[in-house]
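Have a look at this one before I ask anything.
The complex is shown incomplete by one protein chain, all other protein chains being positioned as in the whole.
Residue numbering begins at 1 within each chain, and the chains themselves are lettered A and B in the order written.
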Amino acid sequence: MIEFKEVEKRYPNGLLALNQINLQIEQGEFVAIIGLSGAGKSTLLRCINKMHDITGGSLRVNDVNVHQLKGKSIRNLRRNIGMIFQSFNLVTRVTVLKNVLVSFVPNMPVWRKILGIFTEEEKRKALMALDQVGILDKAYVRVDQLSGGQQQRVALARTLAQNPQIILADEPVASLDPVTAKQVMEDFKRINRELNMTIMINIHHVDLALTYATRVIGVRSGEIVFDGRASEINEETLSFIYNNTNQERGVTDYAMEAAITEKNSIA
Amino acid sequence: MQWKLLSPKKIVLPNGKEVLEKRSFMPVVWLILLVFIFLSIRITGFSLDVLVNRIEQFFVILQQMMPPNWAYLSKLWQPLFDTIKMSLFGSVAGAICALPMAVLAATNITKNKGIAMVSKFILSLLRTLPTLIIALIATFIFGLGTMAGTVAIFLFTIAYVGKLLYEQIENVNMEAYEAMQSMGLTTIQAFRYAILPQILPNYLSTSLFCFEGNVRYASILGYVGAGGIGLLLNESLGWRSYANVGMILLMLVCTVFLIETTSEYCRKKLM
Partner (left out) sequence: MNAIEKQLRLQPNRRMSYIMTIFIVGLLFIWSVTTVHFDHVSANGTKIAKNIFVGLLNPEWSLIVNMTTAGIPYLLIETMAIAFLGTIVGAVLAIPLAFLSASNIVPKPVAFVVRLLLIIIRTIPAIVYGLMFIRVTGPGPFAGVLTMSLTSIGMLSKLYVDVIEDLDKSILESMEAIGCTLMEKIRYGIWPQLTALFSSIVIYRFDMNLRDATVLGLVGAGGIGAPLIFAMNAYKWSEVGSILWGLVMLILVVEYVSNRVRTKLVKG
């Protein structure tokens, strides 16, 4: 369970990125966070595994106060939280399997860490993770020979191999084409259902958010302005989240229409 | 046994799927490297002991070079200019001659496989011979002096620029060239208007880069009597007047630094 209580995050330059955030996310939820760029979506996500530190309030992950963690205990917390990035963040020069195996590194004895030797058990676990995202046959291919969608799946497999309780995904599909993006979202949905992992996802595509997530959180200038089931979202709430009082109206209207058509077609 | 070691290993997943694990060659590579290092140490008589105990001897000469003999400076200008001239003439002439050689060696322009093969072979043969050895041979033929050094640099430049150039020509976009040939241009005309614009920036940049390196090489050619500042270097080293050596090296470092900076600036503009 992730619990935000009046969380505040102020950057050293004085920018208030998160303000009075109160949020409770149960194990196994699939949460999409939507909002304009710069609204604080990314910051919200990164506070959870202390990639960013909060400056006020309290944040508890599975009853651990994140704010008080230091050094080794932060790393232990992160072991239980997977994170996926927009740019995949893989080592492109080595094989897919080696990238996935990296997630076992912090738990290995020092000598194996230095020599880079993995046990058969670890390899088997990594291969299982690859099988879960459907790219088992690519295990010994170098990452730079894969497509963007396949690379994001490698990143997903790396996170799965960690066997986390929570997966944080920061714009995971923003640099993928629409078809691949949908496939990756399907993977997330399946993992969420089958393994009961909590998934929190930052996403620009409102249509995808509404289709796959069970809960949607709207963020606007560092505050939560919407929190509810995906089905509760309507044009009015969307336009409120996207703050479209001025010239941006056209763009958001378009995104919204697309979202609603999408929703209807799926339903 | 050997084959068994290299054949893929089978990993069975809990869900019954099988994956063939590719064997890594890294342990073998490391083993070979270690054996080579061991053999090389035996052959060359490398000894860390000697190195650690006597390394201060290395700095003895270095200390004697400081401070450099400034009075020697006036004698250095002429040989220094000779060195620059040698590398300049050799580089320019070599780069110009490399162009036809590269065209002959490029299989997409020269349709005759035999000519292309022979040109390529000549280029790699020329590149194999160290410049200093060519300079040495040249001193026997052209006598002592700058001519021998110029010839050595000229030949090296042909080989170096020629090789990089023909690789580029073989990789250019051939469509424009074919279009021009179909318009009735001759091979040379089509080359001039379709291929040359594509390779020109790279060609000039490679030649400049080669010139940079040639200045360095030219500075030691005098060692075998092929003219330039190397002659004085050899002399000063022979007489153990290390303050003079220091002056020569200081001059060289400054010159090379200047030429490198200028040429790097020009190469950036070309790209």
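Structural remarks
The rule is short, and it goes like this: a contact is a pair of C-beta atoms (placed from the backbone, for glycine too) under 8 Å apart; a residue touches a chain by one contact, two chains touch by 3 or more.
Every value quoted in this text rests on a predicted model; they were computed, and no experiment measured them.
For the chain left out of this panel, the touching residue among B:V12, B:V60 or B:M183 is B:V60. Touch with the chain omitted from the figure is made, among B:L39, B:M66 or B:A179, by B:L39. Contact with the chain that does not appear here is found for just one residue of B:V12, B:V28, B:V118 or B:V253, B:V253.
As for the chain not pictured, it touches subunit B at residues 36-37, 39-41, 43-47, 50-51, 54-55, 57-58, 60-62, 82, 84-86, 88-89, 92, 124-125, 128-130, 132-133, 136-137, 140-147, 149-150, 216, 219-220, 223-224, 227, 230, 233, 237, 245, 249, 252-253, 256-257, 260.
Taking the complete complex into account, residues 49, 51, 74-79, 81-83, 85, 87-94, 98, 102-103, 105-106, 113-114, 116, 142, 144-145, 155, 158, 162, 168 of subunit A touch the chain not shown.
The rule is short, and it goes like this: only the chains that are shown with their structure count from here on.
Each chain gets a centre from the mean of its Cα atoms; for subunit A and subunit B, those two points are 50 Å apart. The part of subunit A that touches subunit B in the complex is made up of residues 120, 123-124, 127-128, 131, 136, 139-140.
Of all the residues in subunit B, the ones that touch subunit A in their complex are 11, 13-15, 17, 19, 21-22.
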